[in-house]
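One chain of protein is taken out of this complex; the other chains stay put.
Showing chain A:
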Amino acid sequence: MNTPFAIPDNPDSACRPPSTKDFLVDRAFRALARIGVVLILALVVALVFEVGRKALPGMEKHGFDVLFGTVWDVNQGKYGILPAIWGTLYSALIALLIAGFFGVSMAIFLTQDFLPAKLAAVFRTIVELLAAIPSVVYGLWGIYVVIPAIRPLTAWLNSELGWIPFFGSSLSGPGLLPAALVLAIMILPTIAAVSQDALTSVPMKTKQAAYGMGTTHWEAILKVMVPAAATGIFGSLVLGLGRALGETMALAMLVGNANTITLSLFAPANTLAALLALNFPEAGPNEVEVLMYAALVLMFITLLVNVLGSMIMLYAQRGNK
């Protein structure tokens, strides 16, 4: 026998060493997992390399002018993506504020004994169904439902409170606010689901201990449960933000794609992902270089957000201990 382990005296014993089969399965699984990890890493590296290689001529030709330019004029060879960077960050941030508030509230509502467990499961499934709706459907829904619905309110805000920069222009149709609202709904399932997992994974005893000390239901939730699950909840927000930054089709339809930089929520804006999606199909060689450059910028922003998120999470974890 070629077994790496000694054959036990009593094969039926509960504490026998792993059999050859166990050993081989374990080995095979480990190898498979390793291959998977290496492949994923290789894929990321290949992606960055390929995009970077194609972006290089554009970076050499235009340098930082692309990052700080505000005009995108293919005919004159002027490429500026500052408005798109601004719009990407602004729309994602607003979406995160809205979806973060509702997503975390929803997670608390569904996990902290406000509802019978079965009903909570139904609600949870419904929220997760939102994630299955295609992006283009969200875009159409935004054009035909969201924009007409918010038009009266935005008109009132603009006429009464127009001196506040956020309400500084009238909503014509597609614009930053409708885009951010739809984006918020799109990232809501991610935030709600991950926050729920975080809250349910807090040990039962923690909550019982809080009650034992005489806290009310809400004190237990806000002062004990949420802080205990903070890392996970924060992780859900980072995930949501990452998705918001990269969302394409719905935004291309709703954001208005105008190269303007303004604080106004009602003005049309632009985002990097929409810029890429709309210009790639017919781009000439010169334009492709710059679009690849823009893609690299988008990747970098997403990476930065994820790294920052992980760092804050680490910091928070250390603070907890």
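As a working rule, contacts are C-beta pairs under 8 Å (C-beta built on N, C-alpha and C of every residue); 3 or more make two chains touch, one makes a residue touch a chain; residues count from 1.
FYI, contacts and distances are computed from a predicted model.
As stated in its UniProt record, the chain not included in the shown complex is "Phosphate-binding protein PstS", which appears among "Tripartite tricarboxylate transporter TctB family protein", "NADH-quinone oxidoreductase subunit D", "Phosphate-binding protein PstS" or "Cytochrome c oxidase subunit 1". Residue A:Ala267 is the one among A:Leu157, A:Ala267 or A:Leu296 that touches the chain not shown. Across A:Leu115, A:Leu130, A:Ala230 or A:Leu278, the single residue that touches the chain missing here is A:Leu278. For chain A, the residues touching the absent chain in the complete assembly are 70-76, 78, 140, 143-144, 147-148, 169-170, 172-175, 252-253, 256-260, 262, 264, 266-268, 274, 277-279, 281-284.
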